[in-house]
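Every protein chain of the complex appears in place save one, which is left out.
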Amino acid sequence: VRKKCGKSSICSTNVRVSLPAVCFVWQIAMIVLFGVFIRYNEEADTHWQEFRRENNISSDIENDFYFRYPSFQDVHVMIFVGFGFLMTFLKRYSFGAVGFNFLVAAFGIQWALLMQGWFHTLDPATGKILIGVENLINADFCVAGCLIAYGALLGKVSPVQLLVLTLFGVTLFAVEEYIILDLLHARDAGGSMVIHAFGGYYGLAISWVLYRPNLNLSKRLNGSVYHSDVFAMIGTLFLWMFWPSFNSAITDHGDGQHRAAINTYLALASSVLTAVGISSVTQKKGKLDMVHIQNATLAGGVAMGTAAEFMITPYGSLIVGFCCGMISTFGYVFVTPLLEKYLKLQDTCGVHNLHAVPGMLGGFIGAIVAASATEEVYSREGLINTFDFEGDFADRTVGTQGGFQAAACCVAIAFGIVGGGCVGLVLKIPIWGDPADDNCYDDEAYWEVPEDDESIPPILEYNNHMIHKLPDL
Amino acid sequence: VRKKCGKSSICSTNVRVSLPAVCFVWQIAMIVLFGVFIRYNEEADTHWQEFRRENNISSDIENDFYFRYPSFQDVHVMIFVGFGFLMTFLKRYSFGAVGFNFLVAAFGIQWALLMQGWFHTLDPATGKILIGVENLINADFCVAGCLIAYGALLGKVSPVQLLVLTLFGVTLFAVEEYIILDLLHARDAGGSMVIHAFGGYYGLAISWVLYRPNLNLSKRLNGSVYHSDVFAMIGTLFLWMFWPSFNSAITDHGDGQHRAAINTYLALASSVLTAVGISSVTQKKGKLDMVHIQNATLAGGVAMGTAAEFMITPYGSLIVGFCCGMISTFGYVFVTPLLEKYLKLQDTCGVHNLHAVPGMLGGFIGAIVAASATEEVYSREGLINTFDFEGDFADRTVGTQGGFQAAACCVAIAFGIVGGGCVGLVLKIPIWGDPADDNCYDDEAYWEVPEDDESIPPILEYNNHMIHKLPDL
Partner (left out) sequence: VRKKCGKSSICSTNVRVSLPAVCFVWQIAMIVLFGVFIRYNEEADTHWQEFRRENNISSDIENDFYFRYPSFQDVHVMIFVGFGFLMTFLKRYSFGAVGFNFLVAAFGIQWALLMQGWFHTLDPATGKILIGVENLINADFCVAGCLIAYGALLGKVSPVQLLVLTLFGVTLFAVEEYIILDLLHARDAGGSMVIHAFGGYYGLAISWVLYRPNLNLSKRLNGSVYHSDVFAMIGTLFLWMFWPSFNSAITDHGDGQHRAAINTYLALASSVLTAVGISSVTQKKGKLDMVHIQNATLAGGVAMGTAAEFMITPYGSLIVGFCCGMISTFGYVFVTPLLEKYLKLQDTCGVHNLHAVPGMLGGFIGAIVAASATEEVYSREGLINTFDFEGDFADRTVGTQGGFQAAACCVAIAFGIVGGGCVGLVLKIPIWGDPADDNCYDDEAYWEVPEDDESIPPILEYNNHMIHKLPDL
């Protein structure tokens, strides 16, 4: 009984040629480029035992694998289950949410290994990119930016558009990351700026370019049902629980990872209480809105992406979570409707409130915390380790560092907005198989959806029975 | 078509003032107290490199973070996804189950860091609580006690009541834990006594005080539907899989963690078989009951909370799981109905059978295993390490230790019952916005619940069509 696609939408969403073509062309390109460029690094290579002896590493347990692999797996869960299930809240777009998230991430991590490798771990002697577990984490991080962008576009784009978005998104990410981390020498271990601010504004800019004036034709599907909201909580919770691993995954061994995990844990806890409080006070009768619980509770993790490894102090972390949980919930209640009405910005998952704004705030919080660092609190050695004041940057002061952190945040936002605008124009070309305005938020467009004959048959049967009886009257 | 709240229940469940007020007041209090008291410990502080040198720690990998962080994340999943989803089995209380679990835990872990810190890790020189990953685990443990209590009250209390329950629950927990672990010098790494027996009896006592004679007015909602039972299995499995991490998270480095994980793994496996066996034999036609599979399979983990780090032997672990899986399933079949009928005890999730009784048994099992420890089996050094026979307790014999373990179990139960009784009286004051008797187990009371227009519209449309045709007859 569910609405079948009309003639026009059959044409427009048929990706039988374009989707396989893109998948195969890109995967083959990946194989060729990996063949030319990518090799194992010395900790993943069979020469590791020699490397150990040469570098006086006393035990296998000091292989970077054991420092980072548990965090890597947590991050991996966030990318595939966390982001994927967070977007299943729509009543009829769960396949697209979790399935296209899967596709985008699986392609993106390969391209990210190459792009980030060229910028960061290219061995000048051999021209090869040497990869290890830290590269895998960074690839997952990189793809997170594109998945955040998907959140703004959920239900309105085709899988081919998403793969194009990812190709450009990962490329932009790698460049932006190189400018921020290497040229500006800013710190951003959990990616408030590099991942969240960039990804959020990238998605918003694309969504703005792809504005659909008649999107209300699909309004009936732009909402949740009871069980889809429960599915989305799976995503929320895995993101929330593993965010301490996200922010600590690539920080310094020892105290760096330890402190980043503690700070993130606290900021997230604080976000939950203010998100609940604001959600209740802004709804009539004080009822909670699942949208806020699913999203705004995570704002503390986003906002701690830069400062988590600094000595922000435990109460500082709570304050960050407190403010960002509030701001994010207010965003969902008041700002998203205004953005749609006045800025023509359709943002399905509200990435503006969860990623763009908290990410930007996180960048500036990081700048302030960096600028106010003192040798008294950090110790001389701690200051050098934390901010990596070595080599060309040995003489940088914390004040200067703060300035560069703030500049880095602006770079991330600029890359997101400008890059997203350009990519949006590419995606506007009418060849990518995107759905018609009355066909958005509907898995029927790209998926074989099973008939829900679980509950319907007995009832229809019953009614048929009645119909057969009717003539007897 | 779903029942709307009546006039009276609208009034009573409106928490638009009280819930935000409690959230904000308590979160601000946390920030102030954290500001005064909480700092990073030496393993999470930037002075770590100096600390390493001073203490001859050869590598960053010996930071406690790397011993405990994987277990911490597993415990974290148990608290938020495990307990949260285990309670989603009710057909219309999944939002409340997973959402209020989230709220309670996020608040509770902050208060627990303070309370447990004051008792256990207060630095006498500075008056500061120094926290690291072990404190995070202990905070998660502490909040588990309150979440267990929530299980007995599921669907019958307001979020404000839950936050009050948590404030007092965490406080009682910290005192009880101090008495058991420090004064009595009992061992209870996985918390059979401290967490499960306490939490279970705490919840039961509150539920007894809040007895609702007319709860059968909400009977229609006190049950599961097909998909809600599948959601609950997510909770069950994450609890079951990660319980070895729960019981080993804070045991001794090396063999202590290793042995606790093995013992718990075995006890849990054994529980599954006896739970299935008893479930089948007590149902007509031998059909399995999801309630038993969701809950009683976990009894082995609860019961190994004390003895897991001891040399209970692998077959000893199997026996514990065997017995507790049986006892727990029998509890669900026979005891819960009797408790409700004769003791006026309404226990939504059956925490009596999963936590209170197996926790109590686990305490006594621990006492017996401790009392029967021998130097032959443990080695002299092993005995000292396992039971921490050092300092004031250097001369304690294993027999004495067994006695103190048993006493500790009684302390935990007493704290649960007496504390729960008192807190129940506080929660009985009619200002907390709890639901009316005909409005329990219903997310409508505290949540904006989406209309389920996914399946209903086409059918109603069909019927309407028939109605329009009827006059033609």
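Should a chain be cited, it is by its letter among A and B, assigned in written order, with residues numbered from 1 in that chain.
The rule we apply is simple: a contact is a pair of C-beta atoms (placed from the backbone, for glycine too) under 8 Å apart; a residue touches a chain by one contact, two chains touch by 3 or more.
A quick note: this is a predicted structure, and the numbers were derived from the prediction, not measured.
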Touching residues on chain A - with respect to the absent chain: 10, 13-17, 19-20, 23-24, 26-28, 30-32, 34-35, 38-40, 43-50, 52, 58-61, 63-66, 69-70, 73, 76-77, 80-81, 84-85, 88, 92, 94-95, 98-99, 102-103, 106-107, 109-110, 131-133, 136, 159, 227, 231, 234, 446-450, 452-455, 457-459, 462-463, 466, 473
Interface with the undisplayed chain - residues on chain B: 1-2, 58-59, 61-62, 66-67, 70-71, 74, 91-92, 220, 223-227, 229-230, 233-234, 237-238, 240-242, 244-245, 253-255, 257-259, 261-262, 265-266, 268-270, 272-274, 276-278, 280-281, 283-290, 293, 297, 311, 313-315, 318-319, 322, 377-379, 381-383, 385-386, 452, 455-456, 459-460, 463, 466-467, 470, 473
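Keep in mind that, in the parts below, only the chains that are shown with their structure count from here on.
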Chain A-chain B separation of Cα centroids, rounded to whole Å: 31
